[in-house]
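With one protein chain held back, the other chains of the complex are shown just where they sit.
This part shows chain A:
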Amino acid sequence: MEGIKSETEDKLKMDGIKKELRNPSKATHQDYFGKAISYICITLVGCLVLSILYFITTRGVATFTENHVNLWAFLSGTNWNPGMLDSHGQPEVGALPMIVTSFCVTVLAALVATPFALGVALFMTEISPQKGTRFLQPVIELLVGIPSVVYGFIGLSVIVPLIRHAFGGTGFGILAGTIVLFVMVLPTITSLSIDSIRSVPMYYRSASLALGATRWQTIHKVVLRAATPGILTAIIFGMARAFGEALAVQMVIGNATLMPHGLLTPSSTLTSQLTTGIGNTTMGTLPNNALWSLALILLLMSLVFNVLVRFIGKRGSMKNEFKSCK
């Protein structure tokens, strides 16, 4: 009787241990839980990106597949009037004016902003780090924080009239867009350039000075040269921002879908055309699809900017790897 009892007790005890060993503990469950949450988030974000890509691509391609617009005609045509047919019975969807204007304002804004951004960045890093950081850092942060509609509004009420008085015409156009974008991309290029100049090791500067270089020679020949990949990345980030900016540009560019003949004639960028047109078209019609094609170009361009940044970043880091591996 006794023996049987202790035997069953032993068996029960063994079962308990077996159960404990075979089933995951509480900590393991928490681990699974945490993993699951992060995987779910990743999947959600991934789905989001993929569906955006899919949506824009299918819509954007529909112009060419469903409405049978010639891709070349779309990219090189200069008449944009998707509701109308031209003399050959083809829809007028020439996107070249928008593409040209977009590139013009982007490149011009970056060209104008880069020297200023470098000047401010050098002042803050090399010439007067303490004062620069105390006074200029907040200014730059403020510039980033101002909503683009405010920039557009200032452009509309200050810059456009100024240009009108100075050069005649309406005042709307690429010049106004460039000036507004210049202010908008300035903080981006500046703060990224500052990061890249700061990361140039101090000992390059001492080495250069010890060889009898002046401060300016050191900045020009060593610091800026060593920081070049970072500065290029900064400029491209600035260009990406300028290329994608819609609202502020739309307010000052004039929104005429014409080939720009100069810096002062009203024209239209890809983004401004999208914001202007998207509310006035019906889903699934050619005018709507044509706008999606513009969005597709924007998407592809931001992809190109991304790839450029990665490429330059990689080349910059390769240099550093060299040093660490040898």
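One rule holds for everything that comes next: a residue touches a chain if its C-beta (ideal position, glycine included) is under 8 Å from a C-beta of that chain, and two chains touch if they have at least 3 such contacts; residues count from 1.
What we mean here is this: contacts and distances are computed from a predicted model.
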{"item": "Chain not displayed: protein name in its UniProt record (\"PadR family transcriptional regulator\", \"Anti-anti-sigma factor\", \"Phosphate ABC transporter, ATP-binding protein\" or \"Tetratricopeptide repeat protein\")", "value": "\"Phosphate ABC transporter, ATP-binding protein\""}
{"item": "Selected residue (touches chain absent from view) among A:Phe33, A:Trp72 or A:Tyr203", "value": "A:Tyr203"}
{"item": "Touching the absent chain when the full complex is considered, from A:Leu136, A:Ile154, A:Ala213 or A:Ile278", "value": "A:Ala213"}
{"item": "Among A:Ala226, A:Met239 or A:Leu294, the residue in touch with the chain that has been omitted", "value": "A:Ala226"}
{"item": "Missing-partner contacts on chain A, residue numbers", "value": "201, 203-204, 206-214, 217, 221-222, 225-226, 319, 322-323, 326"}
